[in-house]
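The complex appears here without one of its protein chains, the remainder shown in place.
Now for chain A:
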């Protein structure tokens, strides 16, 4: 029997091959047959989760709450030093210099990345902005958000900070950051589902030991991570409570 592993669709595209390398490594280390399935979007992935097809997932913090509370998943580990942060940006030519100066009616470009959108919306609140008084411009990718700003089709964009930082220097020169979140405690986590829970400790040991051998370090490098660190149940519960306070 093969178990199904999936990754939150907001992963950095540069690391797509890294997840396949990681999956191969994980199977070798644990002796468990695991099939990696990459879904095209959040809806397709959530549908698979709702049908109990998923056994292992690198989950965004927004979905983590649902996975723990409704599907009996438990956390394994998180990448060391990585946290989810959002950026509010405008075109460099926009005279606005503070999110509080933005006014209702503006055109907002964003992706369907749920926790990034949530953090972005929180940072727009000081300007009395909410989904009801802005024009929404949903995008498939952060590059599209940038393009909408550069072409003047959108006034404001919400970015995953990591995605913004990864934009080309030429694009970034034409954009201006109004706010960068410094939340630190919201992060993606690798989580294990009910069908595999008896192997939780084994998986955790494999992950935490990755930096101890050359192959493991190479796999981490292909994911863009330094190392994994353990996430215990209470840390996950704390993050879920925190997400609960932020849900609009």
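The definition used in the following text is that a residue touches a chain if its C-beta (ideal position, glycine included) is under 8 Å from a C-beta of that chain, and two chains touch if they have at least 3 such contacts; residues count from 1.
Here, contacts and distances are computed from a predicted model.
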- Message: Considering only the chain that is not displayed, what protein name does its UniProt record carry among "PAS domain S-box", "histidine kinase", "Cytochrome c oxidase subunit 1" or "Tripartite tricarboxylate transporter TctB family protein"?
- Response: "PAS domain S-box"
- Missing-chain contact, candidates A:99, A:196 or A:223, resolves to A:99
- Given A:143, A:183, A:208 or A:227, the residue that touches the chain left out of view is A:183
- In the full complex, which of A:37, A:82 or A:237 touches the chain missing from this view? A:237
- Could you list which residues of chain A touch the chain missing from the display? 98-100, 122-123, 125-128, 179-185, 237-238, 241-242, 244-246
